[in-house]
Structures are given as structure tokens and as C-alpha cells.
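Heads up, one of the protein chains got dropped from this complex, but the rest are sitting where they should.
The first chain written gets the first letter, and so on, giving A, B and C; residue counts start at 1 in each chain.
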Amino acid sequence: MSAALDLALCALILGVGLASMAGRGVFRAAIFFITYGLLVAIGWARLGAYDVALAEAAIGSGLTGVLLLAAHGRLRRLRAAAESLSRFNLPAAIAGGGVALSFGWAWFALPVPRAPDLTYALPQAGVGNPVTAVLLNFRAWDTLVESIVLLAALIGVWMMARDADWDAPLGLRYHARPSGVLASFGRILPPVGLIFGVYLVWAGAESTGGAFQGGTVLAAVGLVAMMAGIMRPPRVAQGAWRAALVLGPVVFLGSGLAGAALGAGFLTLPEALAKPAILTIEAALTVSIAVTLALLVLGPPDEGGQQA
Amino acid sequence: MSLTIFALTGAALIGLGVYGLLARLHLLRRIIAFNLIGSGLFLFFGATGARGEILDPIPQALIITGIVVALSASALAVGLVVALAQGSGRASLPEDEDAEGRAP
Amino acid sequence: MTPLVVVLSLPLLTALSAIAVPASMRVTVALGGVVTTLIAALWLGGVVWHGGPVVLVLGGWQPPIGIVLRADGLAAALIVMSALVIAAVAAAARYEMAPTPAGPRASFGFWPLMLLLWAALNAVFVSRDLFNLYVGLELLSLAAVALVAISGTAQALASAMRYLLFALAGSLLYLAGVVLVYATHGTLDITLLGARVPSPVDALALGLMTAGLLAKTALFPFHVWLPPAHSAAPAPASALLSALVPKGSFLIVMRLWFEAMPDLAAPSALLALAAMGAIAVIWGGALALVQARLKLIVAYSTVAQLGYLFLVFPLAGGDGINQPWAAGAWTGAIFQALSHGLAKAAMFLAAGIYIAAVGSDRLGDLRGLARALPMTSFAFALAAVTLLGLPPSGGFTAKYLLMTSAFASGQWVWAIVLAGGGLLAALYLYRPVAALFTREIRVRPRAIPRAWQAIPLALAALAILLGLLSAMPFDLLQIGRPKPAEDGL
Partner (left out) sequence: MADLATYILTASGLVFFIAGTVGLIRFPDTFSRLHALTKADNLGLGLIAGGVAFQTETWAQLAMLTLIWVLALLAAGTVAQLVARAALSTPEQK
């Protein structure tokens, strides 16, 4: 029964993935990709990887999808959304087929699994969720660099602004009618979303959740609030926003350096301090991730998009 | 059995993404192709991490990191596509259009 | 606080500060960070030289649970070279990326992006964890792509997009190999992988990782993105991109083939790597010959000069690692990476000065500029000496070591490539040097501060010094070298 369910799910994933590559029009491709991401998230839940399922649904499907749709809207305005017709491309098919076959072969050629033994390490990690333990303790350096990759992408996106627009607010303007449905939604959602986002971070220490998943929810709340006209999109020149961008990485790096200065070692969390330290780092990271993600979706400063 | 299904689906998705990356020229479509390859790879990875008696948390953590990195790259790519279209009115690379013999 | 921790964290911390502080303080903060990190890098070089490799077990977690960083002689040499290049680039960027010539957008972005690129390079040079290397490479690539796009022209944006497509394809190929490695061996640590139980999947994993890294290193035939991208960026950014960025991915190729999976280095695979390098030397040189713009000549020369690096694989890899000539070839390749980094940065910074002076880098517009900008033009000529491999430069030491190994091993075909590449370099560098030093003067150049003119000269002089004092870096490179061959040449 369960294998049949997985088989059906995977067939659906493949079908929707195919539709996002082969279908007509970039807009459809983006919609299919979002659907695809949600189905993959279900797949992750089937594999028992609930943290990954959340990350895939929130970031892989949701945020990436919003980015794609926003870009499509801008391209349509620039009359660059149309796509030339595509014929079947045999060399590409051979390459894709070859890659797929070699991974298929690799699956059956893999030796018996040798996962590292975490039984002695996990109790010292400070958190009960093993995935959070890996992310914020065992492989904290990965996570620190990763949070900076996100920030580098944002600085890169800002570099796409036209020089004349540099002082403009970030992103295109959206005007919601003050009495409209979106405005009311924008007023209802933030309190609920805030609680849920914070809950995800808090829960991530012991069960499913984490800074990236929670930060994504908070970013979405902020974006809805901005679209509803409750919050103004920031400008690059506003120092408080830039401080929020770097807060998480600075706290993370600072705690790592504190470990080195106190003699424990760079990025070392003494067992007694591990839990409060991880929660502090995660709280600061969540703020920065939420702001960075929201600003990534808004895009570079843009004056030209004034429209009703 | 289920793990094999997921792993082979992952493998097929990687191949599908490679096809899209090579065959489609619109840059948004190529960004989606990159994401398909990435997520197929992660699915394959997740299946390998689930083979033991307990679910290995390290692949899960690596996959979450990978998802965030993929989003960062996609965001930069999407920003570049829009900026490129602002300047040239096109969302594909010039040499690809030449190869196709027509501009969209 | 060890120098390794400072070298890793200070560029990051400075980048974060440069983002957060107001515009008026940005350059001061960034330069302060650059100087301090440079000192820490030299300190690290000294520590490694005297005390051997520096190892950092992050969080106290040994692999396969945690990540280990290790600064051996090779990593320390690259860290010191990068620090010198970046210090020079930062000094030049004070003039070129100031808000007045560059605009508020570019002058905001350049500093954090340069520092993030630096942090990524240092992280890549010392990391022993394959997935951590992936995250570091992504930071490197995204910062590099953003630096290409910083000039904002349509051509720069198209070049940046092409670069990003290659970089992402390279990342995914590399990541695919990493996934297979972990699935097979349950570890990502290079040292542990060196002692792994071999599996049939290893060859696929190594092939995928290498292909991805070659795309990022711009080895022929994956080089098409490099010249337009490197020439479209502002000159200080071009210097970073050409001198430093490809060295990160190249170093990982070396770590994979010499340390993680040396048993898989079949002669045919090593030959293929070097053959692609040889074609890059010839093809890059030939294309540099027909360019009309200085920055494009210098960028195509990067394609050629990176090709030399790959000659190391058949000379020192696989079974050859125990041969007497292996040490020479291995050291020669690293010398090539170091001297090319210094000389290429000098050339791009000189090109930036010419563009600031006459507003163009077309060879026709540069005629006679040596009279107005003698220091810069002398620097360009000195850097050319290094790229040609003439004594007493670092480039000479590099090519001499590679050539002696080629003869000693009987693989004289690589010696022909080295000689032919040198000849081509002489031809394609003769054109700009001749134009600069001609007697006629076309235009009256804008005045350039003398301190700015001296920056490329300092770098070019270091590239020469590398050859004069080659005994010192030679000793440093041997520290922590995989399986040092006892009887060198």
C-alpha cells in the first residue's frame, strides 16, 4: 500500500516536473514548478525528513516560485516574457538520459550505508532535533557561510539597480486599496504569521522547524504587509534595515569567535551553554534571514515601476 | 522499495533538468531547470540517507543548506534576467539567439 | 586567537560591517579590515613555515561528524598571495570605486563583495570537507558574478549571466559528486577519503566533481564565459576575478586528485586533463593575439595561463607521485598559480589606470602612454616578463620546474607546450607593450595620482621577487605536501 502511494506520488512529481520543462510558456512553467515543489515536500514527509519538507515547501517551492512569478511579471512589462518555440532536442535528451541512467546505476551500485555514529555526540549538542544539531553545532561553519551566501545574493541583486534608481525604495510599487480585501488580509495575517514563524524557530530546537523555515514565514508576512500597504518597502540608505541584514551572521560569527577567545575553540559550544547559545544564534539568524528573503523577493531599488 | 522509487525519481528529475537546461533558451526556464536538477539531486541524496536503520540527519542538514544556497543563486539569476531584459529587451543570451537564427 | 581564525573571520566581519555602516565610513572600515587581514595572513604564513600545518577542528567535532580546516604550505601560500593581491586591489579601488567615478551603487557594492570573495577564497583554501567546499565555492561564485555585473552595462550583464550559468552548472556537477561520495563512504573529509574502501561509484563521483570544477576554473573547452566576464568588470574587480577566483576551484581539483582519491588517477584521465590544459595554452594564446582591447588580451591570457596548471597531473599525479620529478612538477604548478595571480592582478590594475587616464583600453588609444604613465607601463612590462616565464621572475621558476620534470619524465610533449605557450605569450604581449612604449603621443591623458600608479608596480615587483627568492616559497610549499617525494630534482 505504502509503496503504491509513493509510486503514485513520484509519478505525479515526474509528470509535473516534465510539464514545467516541456510545457508552453514560462508562466505555466513557473506555476508547474511551484506545484512540483509542494509535491516534493510531500515526498520529503514520506521519507520522514520533516525539516526538509518544511524547507522545500517554504523556500524551494514557495519563495523560489514567488521570485519566478515576480520576474515573469516584470519581463511581461518589458515584453521579454515570450519564449521561442522549442523543438525536441536530441543531443540534450541524450545528455539528460545519460545523467539519469548513471544516477540510476549509482543507486544500485552503492555499498551498504555507512552513516557516522552520532550516538555519543547528540546528547552534547544542546538540542534534541538532530538536524538542528548538525546545522548549528556539528556543521555550524556550513550554516554560517550559507547565511552569508544569502546576503551576498542580496547585495548582488541590488547591483542590478539602475544608477538613477539607487535611492528609490526597493522593488516595484504595489497599491492596495485601503478598504480592499488584500489590505484586510494584510492586517489579519501578521499577528498570526509572527506567532507561527517564531514558533517554528523555537520548536526547531527539539522537533520540526528551524531558523530558515521560520524566517521564510516571517518574510512572507512582511511581504504581505508591504503589499497591503501596511509597511513601506525600505530603501538601501536606511541603516536599520541593513543592520537587520547582518545581525544574524554577526551574532553567529561573534559567538564562534567568543569560543576561540575563551579557549574552547572557534565555533565550539560548551555543552552547558550549547542550548542557550543555539537559541540566541537562531533568533538573530531568523531576523536576518527573514529580512534578507523579503528584500530578495522585492528586488533592487526601482523607480520606473510606478503604476496603479 | 519506496526508497528505490524516490531515488530513481530523483535520478529522472536530474536528467529532466539537464534536458531543459540544454534545450530551452529562455533564461527563466533555465533557472527552473537548475532548480529541478538540484531538487532531484536532493531527493536522491535523501533516499540514500534513509537506507540505514535510523534516518541519517547529516544529509537532511546538507539538503536544507543546499536548498537555501539554491534559492540564493536563483534570486541572483532572476535579478540578472530582469536587468538584462531592461537593457536589451530579451530574456535569453545573445549567442543563443544567433544559434537559433531568430530573436524572440 | 589563531591567525587561521582571523584570516577566516575578519574578511567576513569586515564585509558585514561594510554593509551596515553609513557610506561615509565604508571605505575606512574596509581598508582597516584589509590591512589587518593581510597582517594575519603573513602571520599565518610564518606560523605554517615554522610550525608545520595548522589544523582547526571546528566546534571540536572530529570528522565524519564535523568539519576540519587545515592550512598546509600550499594553502598558506595561496592565502598570502591572495592577501597581497587584495591589498593592492583595495588600494586601487580607493581611487576607482570611489562614489565620484563609480556612482553610489557600485561604490556601495564593491567593498562587501570584494571582502566576501576574499572570505570565500580563504575558506576554500583551507577546508577539508567536500560539502563545506561547495558552500564556499557558491559564495565565491555569487560574489564574483555580482562583481562582473557591477558595471551595469548591457554587455556586463550578459557576461555575468553567462558566467552564472556556467558557475551554477559547475556547482551542481560538483554537488552531484559530493552526494555520491557521502552516500558511498559516509564522510566528506578529504583525509578520511584518502583511506576509504574503494567503490565502483567513486569514479563517477570524481568525474562529476572534476567536470564541475573545470567549468568553474574555465579550462578549455569551458572557457567561453571567462574573457567577456573578466573584461566587462571594473578593473579592480577584473583583477580579483582573473588572479584569484579560478585558483579556488583549481585547488580543489588538486586536493581531489592528489589527496582524496589518488588511487583513481588513471594515466588516461591525467593525460586528458593535461591535454585540455595544453589546448587552453595554445587556443587562449591564439585568441589573445587577435584582440584589439587590452583587457580582452589580458583576459584571454588568463585562459592560456590557467592551462599550464593542468600539466601537473600527468607529471606528478597517479603513480607518478613517487617519481623523483613529481616534487618539481607539483611545486612548479603552484608557483605558476602564485606568480600568475600577482602578475595578472598587476596587469588588470594597470589597465584600470589606462582607462582612467584616456577613457579607453583599445590598443590604438594607448599608444605612447608609457611617457605619461612610466611607472604603470613599467609594471605592465614586468608583469609580462612573468607571464612569458623569463628569468628572474616567478613565472620563470614555475615553467623551469615544469619543463625539467617534463624532460625528466620523458613526457617532452609538455615541454613543447610550455615553449610554444611562452612564444605565443611573447607575441600577444608584444602588441600592448609596443603600443605603450611607442614614441608618438595621441592624446593628453588625465593626471593619475602617483600612489595609484605605484600599486601595479608593487604587484609586478612581487611577481619578480617570487622568482628571485624562490627558495623561501619553495620550502613553504613542501609543508604538508601529500606524500613528499624524498629525492627531488
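By our rule, a contact is a pair of C-beta atoms (placed from the backbone, for glycine too) under 8 Å apart; a residue touches a chain by one contact, two chains touch by 3 or more.
From a predicted model like this one, the values you see are computed outputs, not experimental measurements.
Put simply, the missing chain touches A once the whole complex is considered. Contact with the chain not shown here comes from a single listed residue; of A:Trp105, A:Phe185, A:Trp202 or A:Trp241, that residue is A:Phe185.
Residues of subunit A in contact with the chain left out of this view: 180-182, 184-185, 188-189, 192, 196.
Quick note on the criterion: only the chains that are shown with their structure count from here on.
Contacts between chains leave no pair untouched here, as each chain touches all the others. Set against one another, B-C and A-B show the most C-beta pairs in contact at A-B.
The centroid of the Cα atoms in subunit A and the matching centroid in subunit C are 31 Å apart. Inter-chain spacing, taken between the CA centroids of subunit B and subunit C, is 28 Å. Residues of subunit A in contact with two or more other chains: 103, 106, 110, 113, 115-116, 118, 138-139, 142, 146, 149, 152-153, 156, 160, 162. Shared contact sites, meaning residues of subunit C that touch two or more other chains, fall at 131, 135, 138, 142, 145-146, 149, 157, 176, 183.
The residues of subunit A lying in touch with subunit C in their complex are 102-103, 106, 109-111, 113-116, 118, 121, 137-142, 145-146, 148-149, 151-153, 155-156, 158-163, 166-167, 236, 239, 242-243, 245-246, 249-250, 253, 256-257, 260-261, 264-269. Looking at the complex, you find that subunit A touches subunit B at residues 2-3, 6-7, 10, 13-14, 17-18, 20-21, 26, 29-30, 33, 36-37, 40, 43-44, 46-49, 51-52, 55-56, 59-60, 63-64, 67-68, 70-72, 74-75, 78-84, 86, 88-89, 91-93, 95-101, 103-104, 106-107, 110, 112-113, 115-116, 118, 130-131, 133-135, 138-139, 142-143, 146, 149-150, 152-154, 156-157, 160, 162, 210, 212, 293, 296, 299-300.
Touching subunit A in their complex are the following residues of subunit C: 1-2, 5, 8-9, 12-13, 15-17, 19-20, 22, 56-61, 64-67, 69, 103-106, 108-109, 112-113, 116, 119-120, 123, 131-132, 135-136, 138-139, 142-143, 145-146, 149-150, 152, 157, 176, 180, 183-187, 197, 199-201, 204.
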